[in-house]
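A single protein chain has been omitted from the complex, and every remaining protein chain is retained in its original position.
Read from first to last, the chains carry the letters A, B, C and D; within each, the first residue is number 1.
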Amino acid sequence: MTATIDTDAPETRAPSATLAVLKRAGVVGALVAVAIAVALVQSGSGIVVWQSVVTGLLTGGLYGLIAMGLTLIFGVLDIVNFAHGALLAVAMFISFGVVQATGLHPYLTMLVTVPALFLVGVLVHRGLLSGSGGATLENQLLITLGLSLLLENGLLLFFGAEPKNVGLPGETHLDVFGAVVAGSRLYAFAGAVALGLALYWMLQHTGLGTAIRAVASNGPGAELVGINVRRIHTLTFAIGAACAGAAAALAVPLLSVTPTLGEQFNITAFVVVVLGGMGNVVGALVGGLLIGLVEQLTTIYLDGQSSLLGVFVVFVLVLFLRPQGLFGRRT
Amino acid sequence: MLTLEKLSAGYGRMRILHEVDLHVGAGELVALVGANGAGKTTTLRSICGQLPPQAGRIVFDGGDTAGRRPDVLVRDGLVHVPEDRALFGTLTVEENLRMGAWTASAEDTTTRLEQVYDLFPILAERRGQVAQTFSGGQQQMLAIGRALMAGPRMLLLDEPSTGLAPKLTWTMLDAVREIRDTGVSVLLVEQNAKQALAIADRAYVMESGSIVLSGGGGELADDERVRKAYLGL
Amino acid sequence: MIVRRLIAVLGAGSLLAAAGCGGSAPSGAAGDAAGSGDGPVRIGALHPVSGSMAVDGLQMRRGAQLAVEQINESGGIASLGGREVRLATADTQGKPEIGQSEAQRLISGGAVGLIGTYQSSVSSNVSVVAERNEVPFVMDVTASDEIFQHGYRYSFRVQPGSAKISESAAEYLEQVSEKAGKPAERVAVLHEQTDFGTGAADAFEVAAGKLGMEVGPRISYDATTAADFTSQITQVKASGADVLVVAGYYGDSLLIAKAVDAVKPDLDAVWGVSNGAYDQPKFVSDAGELGDRYFSTNYHFDAQNPETRRLRAEYQQRFGAPMRTGAVLSYDAVQAIAAGVEEAGSTDPAAVRDGIARARIAPLTVGNGPVRFGRDGENVNSAAVLMQIQNGRVKQVYPPEKAESDPDYSVAW
Amino acid sequence: MTDTAVESRRQTRPGAPAAPPLRPQNRQFAVLAVLVLLAIPLPLILPSAQGAVAVRILIFLIMAVGWNIMSGFGGMFSFGHAAYFGLGAYTSAYLLVEHGVSPWVGMAAGMVVAAAVAMVIGYFSFRYDLKGAYFALATFAFAEMLRLVTTSSDVVNGAVGYQVPLIQGSSVWQMQFPAGSPAYFWIALVLAGGAVALSILFRHSPAGRYVVAIRDDELAAASVGAPVMRHKLLTVALSGAITAVAGAFYTQYYLFIDPQLAFGSSVSIEAIVTAVIGGIGTIWGPVVGAVIVGSLSDVTATLLATPPEFLSFLQGRSGLDVILYAVMLILIVRLMPKGIFGTLADKISERRRR
Partner (left out) sequence: MSLLELSGVDKKFRGLHALSDVEMSVSEGEIVGVIGPNGAGKTTLFNVICGALKPDSGSVRFSGTDVTGRKPETIARRGMVRTFQLMRPFASMTVAENVSLAAQHHTRGAARLRDHATEVVARVGLEEWAHRPATELPTAGLKRLELARALAARPRVLLLDEVLAGLLPAEREPVLDLLAELREQDGTTLVFIEHIMAAVMRLSDRVLVLDQGAVLATGTPDEVTADPRVIDAYLGEEPTTDADA
């Protein structure tokens, strides 16, 4: 016997969803184009605007990279992880330490930072966030806030505030139609895209990835098919932290390493997460690029203002008008 | 297969089930019917491990289930399909089904996937579609299909007919009987008493958290007392 | 009931904590609280020795400590019969409100004068405390010129103010570029956008304008978020400026140097003004070759003064790190207070204040003469010096009387 | 009907707890009065540095009371209370420095400005139904925007901020006193006492009860006639106004304010941590929290100045006080989610019932 049940489900819905995303991408693209055009008028110099766009995209890649781990944690566990920036700082210090101690190429320190941060992620989730005490949203926010203060000041206590720098061996500069691009930024950008794609592939095409999405979609349902939800949560948190580890190794030649460096990325990363839709790894990458552009264009539009101001304006608008993010679906 | 011994359960200080005794034999299709709020869903939630009993015992396959979470019980072959279906809305049909086989080997997954597609061809047609775009009937098929993917020895079904047009309800229940015929024990909770009783081997009638009647399915279907339990006449 | 008990317990706790704080002052503090006893003369030093400024704060505290030791070795305060001097230290944690309560604590502990505090916001607070208590406050490092516009009687500053440094920078730039045969005509200014950078850029613009140089473009940035300056440098390049002036902190200035190296604008010089990086040995090692020939106009220890060399050698030996200019300024500030006590022949803070105002102190930092405070409390003879990174070293290059070598007005790329 | 009512009030059965007093606020006012009376002589007893710590505790207290009204009673978790603190500080500083207006008037003006801004931010957040993390992030964004705008606005002196001019002698009207004067403490005590009194009044007013009901269950509250939007706005306005008092007094006491001190995220965090450690949603939680958090940095400073043997490696190191308060925050959230006061009060009332 086969049970045939006629349905009234509108079959057009799936393609229309794709269409909607495309449409929104079109709108965003058009907005960006207009913004760039206005910037051109404002600045009067094509090369300056072009350099700004290139720099914005490259910096945005870095933001996307950092936001990826955060969006995963936010989307699956519903935790506003205020310690993400601090975890990044911890990973940076590990990377710096490894380079200092062994002379390893900075990118290769990923071999250390990724597993180390994965482990830190496991410990943090098991020790602080899972279980009864961490239940409510506010509590988790406060715990991760406490953790970030703890980590930052722990680093301060043991390594001091002196900024530390790691150079990229064989740094080169490339010319992209007149815009200058440092090799290290280009590699970091490529790394961000690669990591984003790898994460996306992992989520879409592996059993673990599907399980992570399943838990995000319906936790009780996941339990009912035999998934150990708490373990998936821990793994997700650890993977999110490991992303910060990867980001650290890619970004360490670009920044001065200080205990508080996470702060500057934390809030930007949250904006990126909300913009891209929480839990959406590719959204984080795209959101990162947009925020990178917004920052650069802000400095052209509003001379004398912090680039962060533009970021916050975009943030507030997105929160009010599309809290589910550019590519998320309203629930 | 499954025995409840003086099971009491509830939420917090609130007790909903009062010393429920119930038994489902191997390969049996047992219906649990009763009016809204009688405690049917709470019974299923207790059995599957979502709601720890306050008193009494649940014995599945000879072992006490005390302290075992749903994901552990699934590995033992006890699978629950809740009333809200708990599907992974953002996942495709096939992904939902594959997740259903989380505890199974790759080989079993492939064969079971085919079996489920055989049982519900519409799922095969729409294997790439995202679950949250489905209608109620399709979602219910997917939920049952997903449960079957785990290779259950016992299935707990909570109101598979909710939200379905009356015509569909019967088709759905027929699929349930089909599943029983493959050797899976089924505990079916239904508000739709007539139909449930018509396909069940045995049935229990629940009222205010207690079992008030039990007997063969056909026998209860004609029982005036069932009608009373519902309509309060 | 519960509430009251709880509060009582907590109240007791906080009183204990408070008592603990009091106890942290060296014993005997109460005895000479009025500053009139026979014990050592107390000088209070307020620096951020925890928090993100801790490295500099600690340097400065040590610099002050070395000054106290030097005074005691050379016989203490002669006018008080050789009484010893002791340093009472406090940690501001980089926070104004902590700075204020710690200043109060040092004063009630009998300090005849205070030095500090590295940060303008903290110094603003401490200057008020000093004024109210009528205790002199000699600032070692404090960039803000704002404090000296209130007519405070008890505030003094050893280092040149931000405006003075900027004026010197414009002057030196004009002269050095002229001498090199490539007179600076158009100067781009890149500055961080808080108080410090904006103030420096404003003053520079005015001074440069007076000397006939055109300033533009002026680009500001947020140092806490900026991660890449390629766009800004491209803008500078597009503007056709001859010189790039940078007023920033350490990290951002380093990033700017990297961006300059990437974009390679057509400049004759990169010039730091009150810059946090371009006269630091650390910048030389972090930036490597791309920092070569960078100029920086700033206050600085006097590398030509043998006393300074001796002091820095001692610091290096004792603490295993090069002594920074801030620490040398703290040294000078302690000397200023000691000279004030010497002059006054008294430990009464008000008398010490007048003593400081009259005193002349030979500084170990660059100056146009002995430290001498004007009516507004500023060091009349303070001066900025031009430094340049040459062959991997920071060297004083201008004005000629302070120069270790000649300026090399060119760029490395 | 009346008979049963009387009987239930008389309370004879052992199982049923006694009726609480008709006006529980009376007892809380009494406690407050005792606390204030006990605190009055403090500045005369304490050494002046500790007197300064005591004033700082009172500033923390006012901030935490303000935060608690919105986030504790109202359940709207604000991560941007620096906005209101800063508005209070800047309004009073601006009026005083630029226009010579008395700080008292400036304080009142700051309260009005902060309340108005709180209502605008609140209106949009509620209108667009921002909840939980999104609400918290939005409040954070607004505070940061204020910081950035202030930093680059010449109208309010940009990043330089304001230094309050020193006057000769002392004046209550100008809120300035000689060094070490107990007057600062007494003013802060009056303001803090007033804030706590306001919080007590509000909590037991019809509006306050509505607000708590809306926090517990918005739809249920609306369904028995609680005007939701109006009361949420009232709550954020009151919360903003009280926090502004802390900002205005801060400026007057420390005589200096700049954008980072006024609107920096550490201000928001201090308000949150103080209330959380003491106990969210209680009258006395912020009081307890302020005493602990306000004196913490001095306790650690003491510890570090003369550390015990086993901690000697910490001497001269930085960040310990923040680490302590981070650990305390994490432990309290994990182990006593109702804060120190909330948990103790629960324990005691439970024991009493048994």
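As a convention for this text, contacts are C-beta pairs under 8 Å (C-beta built on N, C-alpha and C of every residue); 3 or more make two chains touch, one makes a residue touch a chain.
Worth saying up front: this structure is predicted, and the values here are computed from it rather than measured.
Colleague: Where the complex has a chain not shown, which of D:97, D:212 or D:257 is the residue touching it?
Modeller: Final answer for the missing-chain contact: D:212.
Colleague: Residues of chain D in contact with the chain that isn't shown?
Modeller: 1-2, 4-5, 7-9, 13, 15-20, 22-23, 206, 209-210, 212-213, 215-217, 219-229, 281
Colleague: In the full complex, which residues of chain B touch the absent chain?
Modeller: These residues touch the chain not displayed: 10, 12-16, 35-37, 136, 159, 161-163, 165-167, 169-171, 174, 191-196, 198-199, 208, 227, 230-233.
Here is the rule we use: only the chains that are shown with their structure count from here on.
Colleague: Between chain B and chain D, what is the separation of their C-alpha centroids in Å?
Modeller: Each chain's C-alpha centroid was found; their separation is 52 Å.
Colleague: Would you mind pulling out the distance in Å between where the CA atoms of chain A average out and where those of chain C do?
Modeller: It comes to 39 Å between the two C-alpha centres.
Colleague: Chain C: which residues touch two or more other chains?
Modeller: 50-51, 54, 193, 222, in rising order.
Colleague: Return the residues of chain D touching two or more other chains; collapse runs of consecutive numbers into ranges.
Modeller: Where chain D meets two or more other chains at a single residue, that happens at 148, 151-152, 317-320.
Colleague: Which pairs of chains touch one another in this structure?
Modeller: So, checking each combination of chains, I get A-B, A-C, A-D, C-D as the touching pairs.
Colleague: With touch defined as at the start, can you tell me which chain C residues reach chain D in the complex?
Modeller: Touch residues, chain C against chain D: 2-4, 6-7, 10-11, 13-15, 17-24, 49-51, 54, 58, 91, 93, 96-98, 100-102, 104-105, 107-108, 121, 124-125, 128-129, 131-133, 144, 146-147, 150, 152, 193-196, 198-199, 222.
Colleague: Given the complex with chain D, which residues does chain A contribute to the contact?
Modeller: Touch list, chain A to chain D: 74, 78, 80, 128, 133-134, 136-139, 141-143, 145-147, 149-150, 152-154, 156-158, 160-161, 259, 267, 270, 274, 304-306, 308-309, 312-313, 315-316, 319-321, 323.
Colleague: In their shared complex, at which residues does chain B touch chain A?
Modeller: Residues 48, 50, 69-72, 74-75, 79-82, 85-91, 95-96, 98-103, 118-122, 129-130, 133-135, 137-138, 141, 146-147, 149-150, 168, 171-172, 174-175, 178.
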